[in-house]
Each structure stands twice: as C-alpha cells, then as structure tokens.
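To start, the structure itself, in structure tokens.
One protein chain omitted, others in place.
Chains: A and B, in written order; residue numbering restarts at 1 for each.
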Amino acid sequence: MDKKIVANGVSKVHVSARRGERVEALLDVDLTVAAGEFVTILGPSGCGKSTLLRLVAGLDTPTDGELLYDGKAVRGPDFQRGMLFQAYALFPWMSVRDNVEFGPRSRRLPAAQYRPRAQHLLELVGLAGFEDRYPHELSGGMQQRGALARLFANDPDVLLMDEPLAAVDAQTRELLQEELARLWGEYRKTVLFVTHSVEEAVFLSDRIVVMSRRPGRIKEIVDVALPRIRTYTTRESEEYHRQCTMVGRLIREEIQDKGAPSRASGEPEPALASPSVPGDSGRR
Amino acid sequence: MAEIRDAALLLPSDLQAGPPEAPQASPGRQPGRRRTPLLEGRFRHVIVVLSAGLLWHLLATLIGDESRLPSPLSVGSELAPMVSSGELTDNALASLRRMMIGYLAAAIVAVPLGTAMALSRVVRAVVEPPLEALRPVPPLALLPILLVLVGVGDMLATVIVMKAAFFPILLNAYLGASEVDRVYLEAAKTLGVPRSQIVRRVIIPAAMPQIFTGFRLGAQFAWMSIVAAELIGAHSGLGYLIVWYKQFLLMDRVVVVMIVIGIIGFVFDRLVVRASRRVVSWQAS
Partner (left out) sequence: MLLVWQYGLGSVLPELALDRVVGEAFQYVQGPELWTSFAASLQRIAIGYAFAAALGVALGLVFGLSPKLEDLLDPLIAVVRPISPLGWLPFAIVWFGVSEGAAVFLIAYAAFFPIFLNTLRGVRNMPITFREAAVTLGAGPLTIVRRVMLPAALPSVLTGLRLGMGLSWSAIVAAELAIGFVLQAGIGYLMLTYAVITYDLSRLVVLTLFVAAVGLALDTALRKLVQQALPWREGLRANG
C-alpha cells in the first residue's frame, strides 16, 4: 500500500495571543491515508477536524508528533496538497476562468497546457457559459464548483477539502456530493475530506475517521462497506442506512457525553432523526 | 449617506471591528522566522521612540541650522522654561476649553438630531438638504465668513470646531440609530415596552457603539480644527503659540508646541476610547 499521508502522534495546541488561553485542538492522532483513498474526518464542532486538515495542508504546524507526505515531513503548503475551503475563497477580482487558471499560471506552466484543461474542467463541473463571469455574480453552489475546478486544474496529488459543502443549500449539496463522487471515480485522487454530516461522509468515503470531542482524538475508524461507485441510487440502499445509523450513533456519543445517554430523569429518548431522509444534514 | 462608513476609515486601525484574532500565535508556527527580541518586548515602543529621537538628532546635527531643524536636545531644553512660565499650560487650556465647548455643543445637537433623522422621515426630509449642502464645506473654509461676522477670537474658533465635530457625530448617530437590528425593536414591542420608552431604552443603547465611533472621529477633527483655526484667527491657544514663535524663528519652541498638540490629541482619543469601553462594555469584541 502506498502511504500518501501518515500522521504519528500529532497534537496541536492553540494559544490565543489575546488571552493566553491554551486550547488543545488535537491530541495524539495516528492516521494513515493510502494513495487513492477517500477518507473523511467526521466529528462534532470543535473536535479539531479542520485543524488536522490544515496541518496536512501545511498551513499550520503541529505542536507534537510528525506528519509525513510521501514519506517526507510536511513543511509548509504545496500545490500537491491542494485545498478546497468552506468559504470557497474564489478571488473576487478575477473571472471564474482566471480563477481556475490561477494555479497552473502561477506555477508558470505554458498556457497551451493549462488553458484547454481549464476549459474542460469548467465544462465538467457544469459552469460552461459562465467562465467569464465574476464570482459575485454566481450562486454559492456555482462558486463552489468553480473552486472545485480551480483545485482540479492544478492536478494535485492529494485533495484536502474543508467542509466544502457546508455553506450550500440542501438540494445543491446532494447534487454536488454526487458530482464529487463522480469526479473522484474518474480521477481516483487521494482525498481527505472534513464534514459535519454523517450522510455525506458515508456517501463519499472509503473510510471514516470519527473524532471525539475536544481535545480531538480519533474515536474510531470505520470502513464504509458500500460498493465503490456511489450514485444517487446508493442513497436508497439498506446498507447505506445501516452505515449511517451506526456512524450516527458514534457521533451522538460524543455530543451527549460518552457512553449511554443519561435518561435518569425519565426524559424520553431523543428521537433519532431518520437518516434515510435525503438531504438531512448530520448531527452537529 | 454612504460616506459615513468611509469616514470611519480615518480612524486608526485598532478601532475598526476587524476580523477576530485567529489563534495563530502557537509555537512553531513559522519555522525559520528571525527572532528579534529587542523589538518584541514590552518596551519595544520605547525603543522605537528613542531610535526615532536618535535619528532626529543625527539629522539635526547634519543640517546644523537650528531654524531649519531644531535638535531634540534644544527642543527638550525649551520644555522646562515654557512650562514654568505658564505659557504652555495657559495656552493649552485655552485651546482645550474652546475645543470642549465646540465639541460638546456639537455633540449635544448632533446626537439627538441624528437619532431623530433616523427615526422620522419628516425630520430627515426637512433637515437633510441644508446639512448635505453644508457638509462638504471644509470647516476652515468658513473662516473668512466668520471672520467678517464675528471677528477674531474665541467665537470664531469655537464655531469652526463645532462644524468640524458636528458632522461625524451626526452621521454616526444617524447610522447607529437606523441600523439598530429590527429584532431588538420587535422583541421590545412584544415585551410591552411603551413606544415612548423604546427610543430611550432600546434604540439609544443599541446605537451607542456607533455613536461612540462618531464621538471619536469628532474629537479628532475637533482637535485638529481648533489648532488650525487658532493658527489663523485667534489671540491665544496652542495654534496661536505656534504662529507667535514662528515669527521669531524659535523653531525649537514650535516643536515643543507641536509635540504637545500631538500628545493631547492622542490622550484625548484614548479617553474617548476608555469612556466608550465603559459605556459599551457589553459589546462582544
């Protein structure tokens, strides 16, 4: 197995400069991501999932432990570990096309090489005809697709995605998930994906890393036992529901205090929102 | 009146509600950055000021001519006699007095007026045109007219200060009052707060932060204008003092006055900020 990303005992402590508070974001994380795997990091708010992603991206450094990419220590960001942000981060002063071409152009690749590829990608994500529009003229979903195209245009080795679909409405979110699955199927890149949503995680990934509450530790790593090609029909399968329920329980434990939920005062068991309803964003 | 937002941009960066500080100060963040402890300690500001002083001294010695660039030493040595003779304090107080009168007068009129404009379309319609006509007039441009009308003296300077401080306060009061989140108003109404009290108990407090921004800007403009006004049309005050010393080419004394002006302006600004923190302590920032 070709190990793309290896984390050994990675910890991260944030020190707020203003108040001097120490926040333990991550504690002793061990993780291995193989080449071509789609791994999702899933967990409640504040569990450090974004922090872990940023560490892998090289936008931040761990306080402890080591982080390896292709066997070498991660030292700062690189285009091979490309990132998709929750806030899209499309540059507002450039057209969509210019945004998509930004990466290869900054790396001084010849236009003949990147231009057709950029165009192809724009069509692939469904933005044909909007290439020369500016980000503020597009909807959230379209902006995110633009960001996706920008990421792919660079042909990075590893894709890091930080809750990219969180700011998108429910219907578009589902569609984008399917598009992501399709794109991944075509290119088979290594992906590290962060999300709140159980359904999203199950739908997209090979493995799900379930994180505990802060300080973020790995609670459990779940292998998603679904056929690898995911389409909308996958959502209707029994297996999918089962997986969602199981993973959902894991998350619940973290939100509600570990172990059995307390029902001492006779409060009724909180109703499990049915995971079979499409578009239901996961428990937060 | 979108200019208000931009007017607020004249303030030093620490006031602006900028993006919350990201916790980036974790150790090991930027491998390879040079550490310059001298410039990072708590005394760094002092060091910077001292270095600036040193640079000044070097420049002054190079130029040599005291009337072109007085050296910090001669400036420093003038401080004592100026203070002990009372002229520094007397004139500073004169300037401050005028500024405060003009500033308070402006505030007393501008805050209610701005609020009223935000709340009542009628008031706004009546008052806005003349105000909009008056606003772009630089305060000092009024000086000639005022010279003719009221002659040199206290009144002149005070009126100019009023004009300078009036508009920032007015605009910010208007902005603050008009942008009070609907939600607060609705909450108050459904809690049964009578209409007569809504203004006093909901709108004004909610608008306070913005009003204080106006106070701060107004104070800045007021202080700058008072000095400028005195430079031209007064017989006392710090501005006048500058002109007086310039006549005799006592530039080192001029510098003393300038530094005093700067310090007073700075201190006053800090006072307003301090006051605003006290009054608006509930603001999450």
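Going forward, contacts are C-beta pairs under 8 Å (C-beta built on N, C-alpha and C of every residue); 3 or more make two chains touch, one makes a residue touch a chain.
Quantities reported herein were computed from a predicted structural model and do not represent experimental measurements.
Engineer: Looking at the whole complex, which visible chains does the left-out chain touch?
Structural biologist: In the entire complex, chains touched by the missing one are A, B.
Engineer: Of B:82, B:106 or B:254, which residue touches the hidden chain?
Structural biologist: B:254
Engineer: Among A:13, A:35 or A:59, which residue is in contact with the omitted chain in the full complex?
Structural biologist: In the full complex, the listed residue that touches the missing chain is A:59.
Engineer: So which bits of chain A touch the chain we can't see?
Structural biologist: Here the touching residues of chain A are 57, 59, 77-79, 81-83, 85, 87-94, 102-103, 106-107, 134-136, 150-151, 154, 160.
Engineer: Suppose we count only contacts with the excluded chain; which residues of chain B make the list?
Structural biologist: 2-3, 6-7, 9-10, 12-13, 16, 18-19, 22, 39-40, 44-45, 48-49, 52, 67-68, 126, 129-130, 133-145, 147-148, 220, 223-225, 227-228, 231-232, 239, 242-243, 245-246, 249, 251, 254, 258-259, 261-266, 268-269
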